[in-house]
Each structure stands twice: as structure tokens, then as C-alpha cells.
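The other protein chains are all here in position, but one chain of the complex has been omitted.
Then we have subunit A:
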Amino acid sequence: MDQKFTKMDEYALIMRHEDGTKIASPEQMQIWMKQTMDWIGDIAAKNKFVSGTGLLFDGAKVVGHGGVVTDGPFGEIKETIGGLIVVKADSVEEAIEFAKGCPVLQGEGNTMEVRRIAKNDGTH
């Protein structure tokens, strides 16, 4: 099993926010953008960046058991996903190192989830 991990795997680095609804000042937004772009740039410079996407908070819905739809996730769920990037990494440790650089972690209570992506080619 472990041997297969040494091949370059793809990992999703998922940003989890405690509260994504805070309105930031333009200065904070600028800092956030710069930090995020530098973070992604560092990974891309190692040719390990695959893709990234932000998830919008507004208009978010949570569909529950039995098809119950609520506005959310805020109010119901404390934590929400703000975005994710996909990277290539030699090991989960390397993916963790990438995740550590994410500016989201500057917010108290925020976390990064690191998940290896299933390859669907029978090798995992």
C-alpha cells in the first residue's frame, strides 16, 4: 500500500472557515488576495498546483434528509467550506506542508482538511 503513496498523488486542500460572512475592509481583502496568490504561487512554482476554486457563501443552501432545504450553512452548522485547491504531492506530509501555508489558518478556529483524491484507475 505505502509504496503506491510514493507516486505523485493528488490531494484536495479544503479550507474550513468558522465564519465566512464577515465583511472585510478593502485593505484586508487586498492582504488576503496577496497571501492566497503567494501561497498558490509557491506551490505552482514547484509544479505541484493542479486547480483551485472558491466557494461562495451567499445563496448557500443546505439540503437535508428528506429534502429539507435551509439557507445555510450558517446558523445550522458552525463550520463551512470556503474553497479548495488541488495539489500534487509525493506524500501526505508534503500536502500537509502545503496546507500549512494557507492564509485561512490565520483565522482562529479555521482549519485545513487534507484529503487524497481517489484516482479511479484501480491503483488506490
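For the reader, a short list of remarks on this structure follows.
Simple rule for what comes next: a residue touches a chain if its C-beta (ideal position, glycine included) is under 8 Å from a C-beta of that chain, and two chains touch if they have at least 3 such contacts; residues count from 1.
Definition applied: contacts and distances are computed from a predicted model.
One chain of the assembly is not displayed; among "Pyruvate dehydrogenase E1 component alpha subunit", "Cytochrome ubiquinol oxidase subunit I", "RNA polymerase subunit sigma" or "ABC transporter substrate-binding protein", its UniProt protein name is "RNA polymerase subunit sigma". Although one chain is hidden here, its contacts on subunit A can still be listed: residues 23-27, 29-34, 36-37, 40, 52-54, 56, 58-59, 82-83, 85.
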